[in-house]
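Only a single protein chain was left out; the remaining protein chains are all shown in position.
Let's look at chain A:
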Amino acid sequence: MSSDLPLVGVRPDAGERTPARRRKAGNRKVSRLTSRDKVVLGIMVAIPTLIELLLVWLPTGLSIGLSFTKWNGLALSNIRNAGLSNYSFVVHDYPPFWPAVRHNIIWLLFLGFIATPIGLLLAVLLDQKIKGSRIYQSIFFTPVMLSLVLVGVIWQLVYSRDNGILNHLLGTSGKSNAIDWFGDSNVNLWAALVAATWRHAGYIMILYLAGLKGVDPSLREAAAIDGASAVQTFFRVVFPAMRPINIVIVVITIIESLRAFDIVYVINRGTNGLELISALVIQNLVGEGQIIGLGSALAVILLVISLVPIIFYLVRTFRKES
């Protein structure tokens, strides 16, 4: 870390010498990099690399290392080797783990087969030349921009057992048969998924709208001349033409389902039917109940699962380029 400090420190000096150098380079008219350019380029490469190393790879490495230890997160001298015991504990003795895996899979399927198609539908509808298209777009995109606190507050208003809109509409508000949308573990996952869809669909919609705008209009004209209906045009011509976007959407949906966290954490910190792997990681790494080794093991498991779609995506991308 310290060896890179002078790079930053050098900059003012380099600035003082610039006028002379620029003149020299201009006279020679050689398009080679001056040593100043090299320094600048070096810094431009080094700083992001350093940030990436420090904030991504170092913590990742530390997490992997810590997952094989027992540690209370306080003094470094307390770290002890634990071998694979954290992993075996998670798989065999940790009750929330398998429900969390199951919920993550449900989350993926729900986003993939319901939320993403809704986003797609919105995009296709708003891509038509209808009045106020921009306004609708803004409305559907708003949830994507809201902070999770607001999302939590808004859905609390909808779902609250005694005062929520939903129970009012169902006519069960304040009665004993009111549905406890967030407290009943049979329904709270679905309630949370609807809230998640509310955000996810807007996100997908914007991506698809961008994709649709990029589709060559002559393709549609050709399809129209050939007598294809709107539906046929979309599924046979437009949709296949958006293949790159489709891949991005698939990857985003998978990643969203793996990193799903905020909504369940706002509801009840990921307990009682809302367990997700990401929430378990936080429960074990942050706060009073800090068990670093265990939390790290859960984080590594999540990392390994996440790598699958990432590798899939990278392989696709590079294959196309070559």
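The criterion applied here is as follows: contacts are C-beta pairs under 8 Å (C-beta built on N, C-alpha and C of every residue); 3 or more make two chains touch, one makes a residue touch a chain; residues count from 1.
In the analysis below, contacts and distances are computed from a predicted model.
Trainee: If you look up the hidden chain in UniProt, what protein name do you find among "ABC transporter substrate-binding protein", "Glycerol-3-phosphate dehydrogenase [NAD(P)+]", "Spore maturation protein" or "Protocatechuate 3,4-dioxygenase subunit beta"?
Mentor: From the choices "ABC transporter substrate-binding protein", "Glycerol-3-phosphate dehydrogenase [NAD(P)+]", "Spore maturation protein" or "Protocatechuate 3,4-dioxygenase subunit beta", the unshown chain carries the UniProt name "ABC transporter substrate-binding protein".
Trainee: Tell me which residue among A:M44, A:V149 or A:A222 touches the hidden chain in the full complex.
Mentor: Within the whole complex, the residue contacting the unshown chain is A:V149.
Trainee: Going by the touch rule given at the top, which residues of chain A touch the chain that is not shown?
Mentor: 1-2, 4-5, 8, 47, 50-51, 54-55, 59-60, 62-63, 66, 70-76, 82, 85, 89, 92-96, 147-149, 161-162, 178, 180-185, 188, 261-262, 265-266, 268-269, 271-272, 278, 281-295, 299
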